[in-house]
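A protein chain is absent from this complex, but the other protein chains hold their places.
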Amino acid sequence: MSLALIAALPFLGALLAGLTIRFGRTASAASAFAVTAVALGLIVPHIPDVLQGKAVQTQIVWLPSLGMNANFMLDGLGLLFAILILGIGLLIILYAGFYLSAKDDWGRFFSYLMLFQGAMLGIVLSDNILLLLVFWELTALSSFLLIGYWSHLPQSRRGARMALAVTGSGGLALIAGMLILGQVAGSYDLSVIVTQKATIQASVWYLPALILILVGAFTKSAQFPFHFWLPHAMAAPTPVSAYLHSATMVKAGLFILARFWPVLAGTEAWFMIVASTGLVTMIWGAVVALFKHDLKAILAYSTISHLGLITFLLGLGTTAGAVAAVLHILCHASFKAALFMSAGILDHAAGSRDMRAFGGLRRLMPITFGLTLLATLSMAGLPPLNGFLSKEMMLEVASHTAWRGNTWLVPGFATFAAMLSVGYCLRYVAHLFFGPVRRDYPAPPHDPAFGMWLAPALLVAVVVVMGLAPMTIAGWLIDSAASAVTGTPVQTTIKLWHGWQNPALYLSALAFGGGFVILGGWSRLSGAWQSLPIPDAKQAFDAGLGALTALAQSVTAALHSHSFSRAISIATVTICAVGLLAFTGADHSAGTLPATPIQAVPAALWLLLIATLCASVALHRDRMIAVLLIGVVGLIISVGFAYLSAPDLALTQITVEVVTVVLLLLALNILPKHSGPAGSRARHLRDIAVAGAAGIGAAALCYALMLRAPAFAPISAFHLAQSKSGAGGTNAVNTIIVDFRGYDTYGEIIVLGIAALLIIALIDGLLAPGPARDRILARLPHANPTGEAHPMMMQVATRLILPFALMIGIYIYLRGHNLPGGGFVAGLVFAIALVMQYMASGQEWMQHRKRLNYHTILGAGVLIASATGLGSWFAGRPFLTSNYAYVSLPPLEVFELATASLFDLGVFLCVLGAVMLILESLSKLGLAARKGP
Amino acid sequence: MEILIASSVGVLTAAGLYLMLRAQTFPVILGLSLLSYAVNIFIFAAGRVAPGMAPILDPAAIGYVDPLPQALVLTAIVISFGMTAVIVIMALGAYLNSGDDDVDAAGSDISGGAG
Partner (left out) sequence: MNHLIIAPIVLPAVLAGLIVLLARRAMLAQRLIGAVALLALLGLSVVLLRQSGEIPAQAYFLGNWPAPFGIVLVLDRLSALMLVLTAGLAAVIWAYAVVTGWDRRGRHFHTLFLFQMMGLNGAFLTGDAFNLFVFFEVLLIASYGLMVHGGGTARVRAGVQYVAFNLLGSTLFLFGLAAIYSVTGTLNMADLAVKLAVLPPGDAALIRVAFALLLMVFAIKGALVPLHFWLPGTYAAAPGPVAALFAVMTKVGAYAMIRLGTLIVTAPATEGLWQAYLTPAALCTMAVGAVGVLGSHSLPRMVAFAGIGSMGVVFLAIGAGTPQATSAALYYMVHSTLATAALFLLADMITPAQGRDDVQGRGAAASGVMAALFMAAAIAMAGMPPLSGFVAKLLVLDALRDKAALMWSAVLLASLLTILGFARTGSRLFWKPPTDVSPAPAPDNPGAIAAVVALLAAIVGLTVFAGPITAWLDMTAQALHLPTGYIAANALPGVP
């Protein structure tokens, strides 16, 4: 059976558990159980191969260019973990079935649990380390969900976030480490990497990779100083704790250490970092465990201590150490899972997790007592239980390990740790079960239903039997796992009795003696401990994260204060700076073109322009004046265009100017007539500096360009040459906009059209009930933009002008192709003529006489322009290909009729429709004010 | 002549930006139209300038200025006209909705803390 399918099964189970909840809680639990069982069953057939040292592999190509493939591998180590994950998984599901209460959401619980199981299984089955990373992060996410399962409890939410933050950041470090490792080894496949020991340990990247990977492993396996998240993860339901913190999640870190042992271990750095961290964690966890009162807290810290032990053993880098580590992984999983479950039983039955509420339970809960006793003594390392085997082996290995030439330090610390652990184990049993029976239990203690103690009982059975017959029960598994870790075939003999000459014997005897002493003097020690100023890691972490968040908030708020002026200033300065840098980045030879001599007219125009500009800046706070001055600037510019041989520009500029000014004046009827003062003197200076810099930049660039001859012949030479022969017009500018670059014009009229629609939509919004409408209605009638009084002279004049204006418009349109003019200007002239009517005679007068809907004109414009473009398809030509013929239509002079001028008609209609729509809808505002609600 | 044109572009740009920094919608609009004048002249000038050489084909012509920049300016003028219209109405809307035409405060009421 393909490993990929096995790895996929739990995820299927997660789905099933979520769906089957419809058929009741049992169905959900049963489906989870069944899927896990199947997965375990599918592993079994692979066991013979693995035991012969043949790794089973499945490879699926996923992202070859990155070397990220769905490659799976089952070797001894993977097998050990797979059995732990699935085997204990079964017991957990069984136990949870009795632990969860009816008001818990079982479907959610079991889907999360299976999700997590899948992630774990994926880690241990991955051959490709990028794939391993995927599953690694998935364990972080799914444990986030599991720890936060009772999400109504704040400590669950906090615990979950803390676990995610710590293991998540570790995961990111691991990503970096793995990528480096892969780059160095030249492959992301474990089976390749493990063969690259020499290359990797020789590389300069070895130490960075090592440290990053260790950070990932240590955070996950709660090694000092990253251990603090684990106790807070105890907010999870007890089955979750039993699963995550005995056999799986926290072992994932150790798994990584074991996985990369063949390539990373054996160096001084590895020993110093890993072994020392393990030792420290082992002692620190044990010390804290000794003085906790919450059952799960004690178990959590003892877990930390034992994880430290395993880390220490792996850190030694010796085969013996590796064997001991593997053995203890198995033993710890068995007794620790049992202990968590029994703690859950106590919690359930006696209604508390506080040691101090208990005592004397041995008669009231005999079964629980028996199970807890055996598991705890195994944890303490008492023969003939399995905990003894690994403890003994650990002390044996420690006894001849030198730390920087110091031969007593390691054995000493190891024994001390063992002593402490005996201490808290004894206390755990003693304070729970011995002593007098009490009157004040939180709830009447009683042994649980069979189903609830079945799971721990099975685990305790393992604890005992494995202790008695280690080789038959676990020898094969340990051997194959150890061989996989060390990369060399290992044959171990695990036995209870190593003979009198074995130093470990005396060390553990010493440990036990010390343990009893500790138990004896516990209350005094505890008093001393409470008085010690131990920094609370959780508070530190919360404070740190809180500070980080607060910082982020203030930074973000400060940066994005919605100050438009500041944003503009920053942008301007940035742009100027970048432009300057770019300029200085290469050499520039000044232009060689002769400067055009300055005549009187342009000089006068220039003076006038500068003067007007200064005035408009100086007087800008009186908006009416400012608008008029801006209008004047526009006029000057259009004259300039005319003077500098750009009649089309002049014509367009002047017509646009008129319409724009009208628009601004209409707006000013509603907006305040004056601008308030903007900011301090300093700010004005700053603004002047910024604006000045940009101005200088623009001027300099402009000047440099004008005097420099084009490096290549401009493409416009072609336009001039083809204007008449190719596009059938003598006005090159017009032929460019309606033919050579008609597509630009097409886009441009679309812009106008959109502008009109947008504005209509906006004004509609303003006239809908709301603050805007209220403000409009609150305005005094005389403020309406169409003007109250309509002077008779003006009315008559405009109505006489109208036909002429329209004639001019048509004329401009027709001649456009050959002489300055064209659809755009014509449209504007029409618009202006009509606007004058509005101005003179008022909105209503026009409304009554309006025949055409400007929407229709606009739409027609867009469609005609598009249709003209599409027409050329029928001639098999591309969009907007023009065609023309000369038409003589007496009395008019012979003129040429080009599809381009049909396109120009579209332009004309668009412009007319858009401009009229804009002005009309703007004057609607005034009308609303006039009419009132 | 070039110096006059270049300096006009510069002054227009500076004046436009200065008005844009005045933190109220209406000056911002005026500033934007000054900027569009500036850039229109800039484009036009980029094709180099000369009087009396309008690009309208004529056997008697001594030569023509580059017509392409002029066409580009036409497009630019039209587009900026549309844009001006839009921002004018938006400014009106902002003013009518909120009762002031300050630009800087925009959005502060939805920023949640960042205002």
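The letters A and B name the chains in turn, as written, and every chain counts its residues from 1.
In this section, a residue touches a chain if its C-beta (ideal position, glycine included) is under 8 Å from a C-beta of that chain, and two chains touch if they have at least 3 such contacts.
None of the values given here were measured: they were computed from a predicted structure.
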{"item": "Contact partner of the left-out chain, one of A:26, A:406 or A:556", "value": "A:556"}
{"item": "Touching residue (missing chain; options B:1, B:15 or B:32)", "value": "B:32"}
{"item": "Hidden partner chain, touching residue among A:80, A:858, A:911 or A:925", "value": "A:858"}
{"item": "Given A:5, A:534 or A:570, the one touching the chain that is not displayed", "value": "A:570"}
{"item": "Touch list for chain B against the chain that is not drawn", "value": "20, 25, 28, 32, 35-36, 38-39, 42-43, 46-48, 68-69, 72, 75-76, 79-80, 82-83, 86-87, 90-91, 93-94, 97-98, 103, 105-107, 109-114"}
{"item": "Hidden partner chain, residues of chain A it touches", "value": "61-66, 68, 130, 133-135, 137-138, 141, 144, 148, 151-152, 157, 160-161, 164-165, 168-169, 172-173, 175-176, 179-180, 183, 545, 548-549, 551-557, 559-560, 562, 564, 566-568, 570-571, 574-575, 578-579, 581-589, 698, 701, 704-706, 708, 710-716, 718-719, 722, 726, 739-744, 747-748, 750-751, 753-755, 757-758, 760-762, 764-766, 768, 770-772, 855-856, 858-860, 862-863, 866, 869-870, 872-873, 877-882"}
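Heads up, the rule we're going with is that only the chains that are shown with their structure count from here on.
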{"item": "Centroid spacing, where centroids are CA-atom means, of chain A and chain B in whole angstrom", "value": "39"}
{"item": "Contact footprint of chain A on chain B as seen in their complex", "value": "1-30, 33-34, 37-38, 40-42, 44-58, 64-68, 70-75, 77-79, 81-86, 88-93, 95-99, 101, 103-108, 111, 113-115"}
{"item": "Residue ranges of chain A touching chain B (in the complex, touch as defined)", "value": "553, 556-557, 560-565, 568-569, 572, 593, 595-599, 602-603, 606, 609-610, 613, 616-617, 620, 623, 626-627, 630, 633-634, 637, 640-641, 643-649, 652-653, 656, 659-660, 663-664, 667-668, 670-672, 675-676, 678-679, 687-688, 690-692, 694-703, 705-707, 714-716, 719-720, 723-724, 730-733, 736-737, 741, 744-745, 748-749, 751-752, 754-755, 758-759, 762-763, 765-766, 770-772, 775-776, 818-820, 824, 911, 914, 918, 922, 925"}
